[in-house]
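Down below is the structure, laid out as structure tokens.
One protein chain is absent from this view; the other protein chains keep their places.
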Amino acid sequence: MGILRLRGASRRAASRWGVPRVVALGLVVGVAAGVTVLEAAQPPTTAAQDGFVPMGDVPPEEQMPAAPLVAAAYAVVWAIAVGYLWTIWQRMGTVEADLADVTRRIEDRDEA
Amino acid sequence: MTAMNRRLFPVLAGLAAFFFVTAPIVIIRAPYESTMGLVQKIFYFHFPAWMAMFLAVFVLGIASVQYLFRGKPAADRLAVAAAELAVVFGLMGLITGPLWGIKAWGVWWQWDARLTMAVILELILVAYLLLRQYGGAGSERLAAGVGIFAMANVPFLYVSTEIWRTVHPRTSVVPTLPVDFGLPLWWSFAGFIVLCMALLAARARLEEQRAALDRLYLALEED
Partner (left out) sequence: MREFLRVAWLVFRKDLRVESRSRELLFTTVFFAISCVLVFSFGFVRAGRAVEGAAAGILWIAIAFSGTLALGRAFERERYHDALRGLLLAPVARPAIYVGKLAGLLLLLAVVEAIVTVMVAFLFEAPLFRHPVRLFALLSLGTLGFAGVGTLFSAMLVRARSRAVLLPVLLYPVTIPVLIMGVSGTAVLIDPEPNLAMARLWIGLLFFFDTVFLTLALWTFEPVMTE
């Protein structure tokens, strides 16, 4: 009982202090300060950084062998996705085998 | 939740598979970008992978807040699933990025603001998983605290190219894309988001089964 009362008092002390309000205030101050500071000392942007420039035609010597890189990137994404799904599958199998085992043991014990 | 997960997963997985199988066709038909040419097509997997990671990190952060302040066990299970997925999608982004960079920038890696923040976020998430794995009993609460810190990093990562101009293209490019570039992007974007949700459902289900197993073990030992 004594502990409960103490906990309640602690809760009240915290809420009187108004943690969420302080959090909100702190974030606002921090963001404002950060943005002001970052506005200074910035190099200018290029067209390709600011927007997307579609290409007309590119001379053949400009076209580096990009195909293997693109293929590798796609293959990696596929491999990671499938590999991760496989690990979930494996882990699920283990857990479900254990579940069945424990359920059987509980049933055996209840019958005995 | 459990029943919903079981029914949700096949639907989401089927949708993700559809988007992923058709995405290359849509992407091949897209025009080439002016300065980078073919290699720019990595973008159609690179950007959605990061967006899926951000989604996972937001799920992690919100679930952590739910668990920490409301004490919902289901939120905690969702948080583990989301953290693992964030690491997986972050890995995709971290590998496809250099494959693009070696062609577009001429180097595999550059310590600019965006790339540095991305690595830091990935490190925080791996640390989160390590804490859960080796922290012992009660580490869920602590991990939830770390999860909130991880979510706090995402806005910085997102705006890092906006306010800190670097070699990395700015994120504000994306809404300005012409339709030819936009369609394949949103196509694979949808694929990645659906894939993320499908894996989230599957991973959360695994965690539920584990919780059920723990309960059964306790019941077995009790009497």
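Observations on the model:
First chain written, first letter: the chains are A and B, and each begins at residue 1.
Basically, a contact is a pair of C-beta atoms (placed from the backbone, for glycine too) under 8 Å apart; a residue touches a chain by one contact, two chains touch by 3 or more.
Predicted, not measured: the structure shown is a model, and the values here were computed from it.
Residue B:Ala127 is the one among B:Val26, B:Ile102 or B:Ala127 that touches the chain not shown. Touch with the chain omitted from the figure is made, among B:Met51, B:Leu68 or B:Val194, by B:Leu68.
In the full complex, subunit B contacts the hidden chain through residues 68-69, 116-117, 120, 123-124, 126-127, 130-131, 134-139, 141-142, 144-146, 148-149, 152, 156.
Criterion: only the chains that are shown with their structure count from here on.
Within the complex, the subunit B residues that touch subunit A are 20, 24, 31-35, 37-39, 41-42, 45-46, 49, 88, 91-92, 95-96, 99-100, 102-103, 163-165, 169-170, 172-173, 176-178, 180-181, 195, 199, 202-203, 205-206, 209-210, 212-213, 216-217, 219-220. On the side of subunit A, the complex with subunit B involves touching residues 35, 38-39, 42-45, 48-56, 58, 62-64, 66-67, 69-70, 72-74, 76-78, 80-81, 84-85, 88, 91-92, 95-96, 98-99, 102-103, 105-106, 109.
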